[in-house]
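One chain of protein is taken out of this complex; the other chains stay put.
The block that comes next holds chain A.
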Amino acid sequence: MILAAAANQPTLEDFGNDVWWIVLIKVVGVFVVLVLLTLFAIVFERKVVARMQQRIGPNRVGPRGYLQSLADGLKLAFKEDIMPAMADKPVYFLAPVLATVPAFLAFSVIPLGPVVSIFGQQTPLQLTDAPIGVLIVLACSAMGIYGIVLGGWASGSTYPLLGSLRSAAQMISYEIAMGLSIVAVFLYAGSMSTSEIVAAQADGNEVSFFGLEFTGPSWYAVLLPVSFVIYAIAVVGETNRAPFDLPEAESELVGGFHTEYSSLKFALFFLAEYINMVTVSALAATLFLGGWRAPWPISIWDGANSGWWPLLWFFLKVVAALFVFIWLRGTLPRLRYDQFMRFGWKVLVPVAFAWILAVATMRAVAREANLSTGQVALFVGVPIALLVIAGLLLASRASNRDTRLAAREAAAGSNHPTEPEVLPPPGPRRRPGGPSRAEGGFPIPPMDLAVPPSPRLHRRDAVAPEGAVVGTGRRSTATIEEDVDD
């Protein structure tokens, strides 16, 4: 793809020539940005989830509660640091560090803006870049797994070990899907460097549609929607966020891999999780949402993509992606582990493979037939997308057929008994004429608070009690089976 890149668009030659104090400023800047974004993300998450649950959320510390996570962080640092007796001490100490360092490292290749002037020095707003830029992020996320896995193992306790085993399997599976989803972007951009991928999304696609000339979007989220969806799902699994937070499923594993951790070590795990969230959001913005470049209505203004303004667009995109993370957490229940792994291996990975095959084929065909990216998207992509969506609609309708028919029959007054025989018959609560004054109604509290005899008591008398020996047969009274996976 030939690009008419603007003068302030950094190329790979622009990196590695900075003065040492510029590098220092950038390193400190990335560190500060990540820590501040973590503090912001925690309070933002708590407030957004609270709104979604009809609550207010933190509102005590600082203006409107925005310093809550700072207070929590300080509190966490001063708490007692407990070393479990069964812990493997060096590994237990090393694990949180191993989780945190790669998380910080991964952000170094994220482009935050164009070439700007810092104290008279022309330098791109990006710590560094390499021909393999995106692979550095992948490598860092691969290293980050070690922190979680080793933390769970070194705790010397059952639940953390189970959590770390889960996270090892989960993060490897979803890393494959994540890596595959990015391949199509590499094919389109013709590069693995983050700054060049942003440059490749710079100019819109000129499309002529039956004589009508217009400029289509060039974000890869639009051109490669399947990649974007797979990436979005895979990174939620990769960062252990709800609904894929199985390594720390609190209803099953107490705290998961960090059950035994406390104080600063726990804080490091916490920090790593949120930094990973920020990093994958930033990578999503870079790879799929045009990076630091302004979105369409703003990009009409000439100055939108120069100077320090792009920082604003970039962080707006990152915060929007963070909001989606939080939204998912507030909406979706946690998946069962086997369903989760099946989804990763049997849905995401095959779809990603088929999509790469289709994209590579279309690239080859387009090169032979001299078609532009916009033409391919408009005349091939849009019809196929419509076909696929129609097929999915039909398939979902077909799979819901039984339920739909049953609902229609029920509405027409079907002969199926809707009252299951195991439920008790309507008792005095359902007496016609409404509740009596003694029972209480909506405005009146109940007046007689005598405990009614339990309905279970009658049943228990009918069934002979098991006798004095109670040590056995707890599970033998009813034919209750565990919900095991089929």
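Here is the rule we use: a residue touches a chain if its C-beta (ideal position, glycine included) is under 8 Å from a C-beta of that chain, and two chains touch if they have at least 3 such contacts; residues count from 1.
Here is the rule we go by: contacts and distances are computed from a predicted model.
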UniProt protein name of the chain not shown, from "Lipooligosaccharide transport system ATP-binding protein", "NADH-quinone oxidoreductase subunit J", "Heme exporter protein B" or "ABC transporter permease": "NADH-quinone oxidoreductase subunit J"
Residue of A:Tyr66, A:Tyr146 or A:Phe323 in touch with the missing chain, whole complex considered: A:Tyr146
Sole contact to the chain not displayed, among A:Glu175, A:Glu248 or A:Glu273: A:Glu175
Absent-chain contact - pick from A:Leu39, A:Ile136, A:Ala267 or A:Ala377: A:Ile136
For chain A, residues in touch with the removed chain: 86, 88, 91, 130-132, 135-136, 138-139, 142-143, 145-146, 149-150, 153, 156, 161, 164-165, 168-169, 172, 175, 179, 192, 420, 422, 451, 453-454, 456-457, 459, 463, 465-466, 470-472, 474-475, 477-481, 483-486
